[in-house]
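One protein chain omitted, others in place.
Moving on to chain A:
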């Protein structure tokens, strides 16, 4: 007796889980997480429970209508049987399911944030690099000056560096200029 009254309090869903009367001590409390849950998943099209558990009066009447011929239900009523009660008028689908397959499979717009974040951080890094060039690094060695470079190139030509196919091969020694 006690068990059945407790059962009616907890709701129809709970019957299968964790209600037991042991040694006359009473009924075990049923925690929410222990009950079958609703979730929208592609691989589990029919979840264990309906999405909407407490039906409003309209929804209840709709559920009654569902027992009759389905052809007499209007389209809105059919959708109502399917959808959340928060949105539009009650719909049969919304009683049983939260999101349609189209809705649950919908991608997010997260990729835009990801790309934006990437650009932002690359930009920040660029600024840091510029600052470093100006304030952190000392002057470049004298070997980078154009005067030095000219002497370097002349020395390489004098030494006939890579005379066959490489460096000196491109220098015209007669006319003292680079080959065209």
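The definition used in the following text is that contacts are C-beta pairs under 8 Å (C-beta built on N, C-alpha and C of every residue); 3 or more make two chains touch, one makes a residue touch a chain; residues count from 1.
Note that contacts and distances are computed from a predicted model.
Colleague: Can you pick, from "Ribosome biogenesis regulatory protein", "Pyruvate dehydrogenase E1 component subunit alpha", "Cytochrome c oxidase subunit 5A, mitochondrial" or "AP-4 complex subunit epsilon-1 C-terminal domain-containing protein", the UniProt name of the chain not shown?
Modeller: Matching the unshown chain against "Ribosome biogenesis regulatory protein", "Pyruvate dehydrogenase E1 component subunit alpha", "Cytochrome c oxidase subunit 5A, mitochondrial" or "AP-4 complex subunit epsilon-1 C-terminal domain-containing protein" yields "Cytochrome c oxidase subunit 5A, mitochondrial".
Colleague: Tell me which residue among A:42, A:109 or A:180 touches the hidden chain in the full complex.
Modeller: A:42
Colleague: Tell me which stretches of chain A touch the chain missing from the display.
Modeller: Where chain A meets the chain not shown: residues 42-48, 66-67, 69-73, 75, 78-79, 81-82, 92-93, 95-97, 100-103, 105-106.
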